[in-house]
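Left out: one protein chain. Kept in place: all the others.
A and B label the chains in the order they appear, each numbered from 1.
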Amino acid sequence: MQEVLQIAGAAKRFGGVHALIDANLTLYAGEIHALLGENGAGKSTLLKSLAGVHQLDAGSIRLFGRDFNVSGTRGSQDQGIAVIYQEPSLFPDLTLAENVFVGRQLGKGLKVDWREMNRRAGELFVRLGVPLDPSRRARGLSIADQQIVEIAKALSLNAKVIVMDEPTAALSGSETERLFGVARSLRNEGAALVFVSHRLDEVMELCHRVTVLRDGATVATAAISEVDIDQIVKWMVGREVSELFPKVASNIGETILKVEGLSREGQFDDISFDVKSGEIVGVAGLVGSGRSEVVRAIFGVDKYDSGSVEFLGEKLKRNSPGEAMQRGIAFVPEDRRQQGLFMPISILKNISITMLKTLSNFGLVSRSQELAEGEEWSRKLQIKFNSINDSVDRLSGGNQQKVVLAKWLSTQPRLLIIDEPTRGIDVGTKSEVHRFISEQASRGLGILMISSELPEVLGMADKVLVMREGRLVGRFSAKDATPENVIAAASGAN
Amino acid sequence: MRKLISIREFPIFVVFVLFYLTAGLGNHQIFTTSGLHDILFGSAIVALLAVAETLIIVMKHIDLSIGSVIGFSSYLIGKNASEGHGLFFCMSIGVGLGLLVGALNGLLVAYFRLPSLVVTLGTLYLVRGYFSQVVGGDFINSGQVPKLLTSMATHTFVKVPLLFIVSLIVALIVGLYMRNMRSGRDLYAIGSNHSAALLAGINVAHRTFWAFTAAGGIAGFAGAVLLARYGQAQANSGLGIELNVVAACVVGGVAIAGGVGTVYGAIIGAILLQTIVLALGALGVSQFWQGVVNGALLIAAISLDKILSMRSVRTQIMRKVQHD
Partner (left out) sequence: MISVKNNLKQLNQNLTWDKGVGILLVLTVIFGWVMTPDFASTSNLGFVLQDIGEILIIALPMTFLIIAGEIDLSVASTLSLASSTMGYAYRSGLGFGIAVFIGILVSILCGAINGFLVNYLGLQSLAVTIGTMGLFRGLCFVLLGNQPVNQLPDFWANLGSESIPHTFLPWSVVIIIPSVIIAWVVLHRTRVGRWTFVTGISAEAARFSGIPDKRFKFWLFVATGFMSGVAAFVYTLRFASASPDSATGYELSVIAAVLFGGVSIAGGFGTMWGVLFSVLELGAIRSVLQLINFTANALQMVSGALLLFSVALPRVIEMLKTRREARVKPSVTSLTSSRSV
């Protein structure tokens, strides 16, 4: 088989975070190659380096034997690499044919040849086995169909390497089958496909070979026929689960949060669980399984259609984060930069934003009090900075997360909801964060923690909930939860 | 037939017909050709400017400065004509002014990446202020307007006012460009998804710059039409026309959100606005309601647009069990 792509020794860091340390991948024509790894293992960075978004700090990429060195996605597209993302970005107001040929519309001279464009686009769709109408607008197209358009675009660019990043996350069963059919026919034509996914059952069904990344390095490459899911999981998870999770024993008390039958059309259905004081409830599941949506609905940032949330014995008002905050719920969101912090604003002001009422005398914010509180919490959480008046975007990811924690812990909450507590954080700070969380639990705080990192969930939680495609499909106590159980429930591989 | 109904401009056309009928009920004169003539004549200028504005709005920008450009241009054309220069020369001055202002807008929006609202607001007043400064109390009266222009104002072709035909021709040129030229299609791409347009390798800055410049040029050209229509020009020519133009566009299906709409819709929008004015008059509503109607229509059009576009693709997490 012809070697199409070879990535060797790829390394890339962002500030203090080493996203890639030593990643290797060899791709042959006519294969569908799975790229696996937990969140934070480096898959995304590797793909972006291929797509031309990032430049590697070290290592090499060779495409058809030649050095691959481009910046900018146009360059990478021209060289024959196409990346299809989980949520494609089409032009909603242009037709499908235009989307396929955007920027390179077919035509004579300056003029657009509509008929030719429609015909060629139509041909591509037929070739992919999906009967889409090239002259319809892209708006309203399902994600599955959007992906097909993206693939058609890739084909029109004569892509030799097609990377699919979590393509099935938003697809139904039949759409997934359709996508697999497309992938197989592409591969039969000699293209090389990279398939990134958390859904191990799909990987086993579709792919020929697999490469597993862990902590930025390739830990294994094998033919699918020679391995099973358990082996793959072991490679992904790797280290001992008991590693350094300073779990402080805590007394689990009364129920503080009770969620019953929470549902929102198209997002999650019939979610019921509770959280007790002193308890750490971990929520595991694949990316896109609806976990964040559920907790956002509980906190009130998103709506829900039916069901109820009871906090400290009383019903919690829907869709009102202000009320949730007042009653004693804290929420550390998934996206630190867009949701958790105000990046250009100072550390101090970020911390105090939730406490302003208490810091005010006669409506005026007391700067001295604010400073005192800010410094105290920075000390408690050991946030490292130059000056508390620096803007938070100067801090490392780990310290930024600490600021978010400080902001919320200072409200003296009874329940702390955290979505991905240690995403994008260096190892050292990770364990600090874990320690805080445990400490808070031991003081009686109830913790609801979403995490895609298995060791984290298994190491910290007293109770593990597993979600898949909007439903709660697994409940395990700390004793019963094992990596295999959890991944099996999360990916539906039963 | 199905295809006809699904064109974005169709409902607007229907609304126009409805209003036209209403107007006619109150004043049968409207049903006559002279009635139709008045509508087309009255909407010619807004229609022409709306064509220019369409280029800008589809890119998800806005150009508020065209009102000042058209006014200034009409004065310059008249002034130069009254000093004995040939028509072509005078027109060049007018168009040249428009191109200059448009280029300034384009430079600031495309290359400095400043918000088009603020930029064109600034140039609007910059130009208008300078215009007032230059004109002072001077004005162009009908005697000074080039004969060719005044005659165009009175002539018709197949009963359609010549001035309107001019707008129609410009609309056709711009419309064909936007529909059939590669760079024209890029304008829609830019408005539909700016970041994806960049990724797709479209030279966004370049296109944006030239779109603003062209819009300015058209506004400059429209100065001649303004001069022809009113037979005069003074310091407040073209004042406040921006609102009408934006309303005409939005009502005509050129969504503020960008990426969609055609010059043909904008023209229908301009005609519709004019018809509504007449319809209200026919119903006995005083002319003073005109501004109110324009504003209300704009708001209604934006709201409707927003409601209709709420059929957005929300992330579907749960597998669609129904049609498996």
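One rule holds for everything that comes next: a contact is a pair of C-beta atoms (placed from the backbone, for glycine too) under 8 Å apart; a residue touches a chain by one contact, two chains touch by 3 or more.
Quick caveat: nothing in here was measured; it's all calculated off a predicted structure.
> Quick one: jot down which shown chains the absent chain touches.
A, B
> Where the complex has a chain not shown, which of B:Thr123, B:Thr262 or B:Thr275 is the residue touching it?
Result: among the candidates, B:Thr123 touches the missing chain.
> In the full complex, which of A:Met343, A:Leu371 or A:Ile388 touches the chain missing from this view?
Considering all chains, including the one not shown, the answer is A:Met343.
> With the missing chain put back, one of B:Phe88, B:Phe157 or B:Phe288 would touch it. Which one?
Looking across B:Phe88, B:Phe157 or B:Phe288, the contact with the absent chain belongs to B:Phe288.
> Which residue from A:Ala19, A:Val149 or A:Ile271 sits in contact with the chain not drawn here?
Residue touching the absent chain, from the options given: A:Ala19.
> Touching the left-out chain: which of B:Ile173, B:Leu283 or B:Ala296?
Once the missing chain is taken into account, the touching residue is B:Ala296.
> Just the residue numbers, please: which parts of chain B touch the chain that's not shown?
Answer for chain B: residues 62, 108, 112-115, 117-119, 121-133, 136, 195, 198-199, 235, 242-243, 246-247, 250, 256, 286, 288-296, 298-299, 302-303, 306 touch the chain left out.
> Of the residues in chain A, which ones touch the absent chain?
These residues of chain A touch the chain that is not shown: 14, 17, 19, 40, 42, 44-45, 48, 52-55, 57, 71-73, 301, 320-322, 324-326, 331, 333, 335, 338-345, 349, 353-354, 356-357, 360, 363-365, 407, 423-424.
Keep in mind that, in the parts below, only the chains that are shown with their structure count from here on.
> Using the average of all C-alpha atoms in each chain as its centre, how far is it in Å between chain A and chain B?
For chain A versus chain B, the centre distance works out to 45 Å.
> Hey, which residues of chain A end up touching chain B in the complex?
73-74, 77, 87, 89-94, 98, 102-105, 107, 110-112, 114, 139-143, 170-174, 266-269, 288-290, 293, 469-471
> If you look only at chain B, which of its residues touch chain A in the complex?
179-186, 188-189, 191-193, 195-197, 199-202, 258-260, 309, 311, 313-321, 323-324
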